[in-house]
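Let's turn to chain A:
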Amino acid sequence: MSDQAEKSVTAPEKEEAAKTEEKVPLYTGYDLDYFVTPKDLIDAVRKLDQAGFFLEDISCLDMKEGFQLVYHFDRFDQPGRVGLRVMQDRENHDVPSIHHIYPGADWHERECFDFFGIRFKGHPNLLPLLLDPDHQGPPPLIKDESARKSLEELYPDRVTTPVNIEDEQFTREITNCSNPKYRNPS
Partner candidate 1 sequence: MNLDLRLDTSGDFYAQKFQPTKREDTLILNMGPQHPSTHGVLRIILEIDGEYIVRAQPVLGYIHRMHEKMAEVMSYPQYLPNPARTDYLHALAWGWAHVGAVERLMGLEVPERAEFIRVITCELNRINSHLLWWGAYLLDLGAFTPIMYAFDDREIIMDIMQRVTGSRLTYCYYRFGGVSGDIDDRFVSETREQCARMKERFKMYKALVTENFILRKRVEEIGEISVDTCRRYGATGPVLRGSGQEYDVRRAEPYSVYDRFDFNIPAYNDCDAMGRYLVRMDEMQESIKIIEQALDALPEGDFIHPKAPKRAKPPAGDVYFAVEGARGKIGMHLVSDGGKSAYRLKLRAPGFSNLSLFGEVSQGTLISDAVSILGSLDLVIPEIDR
Partner candidate 2 sequence: MIEAIPIQLVIMLVGLAATMAFVGLNAIVLVYLERKVAGFIHRRPGPYEVGPHGILQPFADGLKLVGKQIFTPKGADSFLYWLAPMISMAPAVVCFLVIPFGPHLQIINTNVGLVLILAFTGVNVLALCIAGWTSQNKYSLLGAARGVSQSVAYEIPLLLSVLPIIFLTGTFNLFDIATNQGSWPWQWFVVTQPLAFIIFFICALAETNRAPFDLPEAESELTAGFHTEYSGMGFALFFLSEYAYMVIAACVGAILFLGGFKGPIVDGWWWFLAKVYILLLIMIWIRWTFPRVRFDQLLNICWKWLIPLAILNLLITLLVIAL
Partner candidate 3 sequence: MDNLASENLAWIVLFGHIAIIVAGGFITVLSESLVRALMGLILTLFGVAGLFFLMAAPFIGLMQILIYVGAVSVLIFFAIMLTNAWPGGDESGNISGKKVIFAILASIAPAVFLGSAALRTAPPSIFVPEETEVRELGRFFLEPYILPFELISLLLTVAMAGAVILVFERRKKK
């Protein structure tokens, strides 16, 4: 936990330095995108749940700093995608399962367990989902040491500081989150 937190603290400083003014205004599909610490994940997800979001999927990345779990949330009545990114240490898995808030996360987490070997804390049924239970060898989406990229390489010009979810602003932002192209269907 502490190891991971240090990394994400050190990252933004470089980020800050690399930040340039000629950023291309590209819509990435994310209306809001946060880094959160594994400790805060449950609270953040709970806040999203209260704001009426549904879980789209849980994606995962293997990178130099460890695993990055990306939780995608969206909303039915006021569409807008929120991404929650959690950095995860390669050895000590301390990311909690969110299946008790979103039962649909059960399978997504099992899939991450399949492909990356991430053990979610508190998951009741962490069995292989898509892979053969007799599968030998490392999880298939683990990259070679040489192929791994760092946060900086993958997300240039991105703030990777974990957000403070206790902050009023976080709550306000997710409640008001909406797709800029969104028009009312009526």
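Per the selection procedure, all candidates are chains of the complex that A comes from, given by their letters.
By definition in this document, contacts are C-beta pairs under 8 Å (C-beta built on N, C-alpha and C of every residue); 3 or more make two chains touch, one makes a residue touch a chain; residues count from 1.
Here the structure is a predicted model, which means the values were calculated and not measured.
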Item to complete: Have a look at 1, 2 or 3 and point out the one touching chain A within this complex.
Response: 1
Practice prompt. State the interface residues of chain A toward candidate 1 in the complex, per the touch definition above.
Written response: 24, 26-30, 52-57, 59-62, 70, 72, 74, 76-77, 79, 81, 83, 102-104, 106-107, 115, 125, 127-134, 140-141, 143, 149, 153-156, 179, 181-183, 185
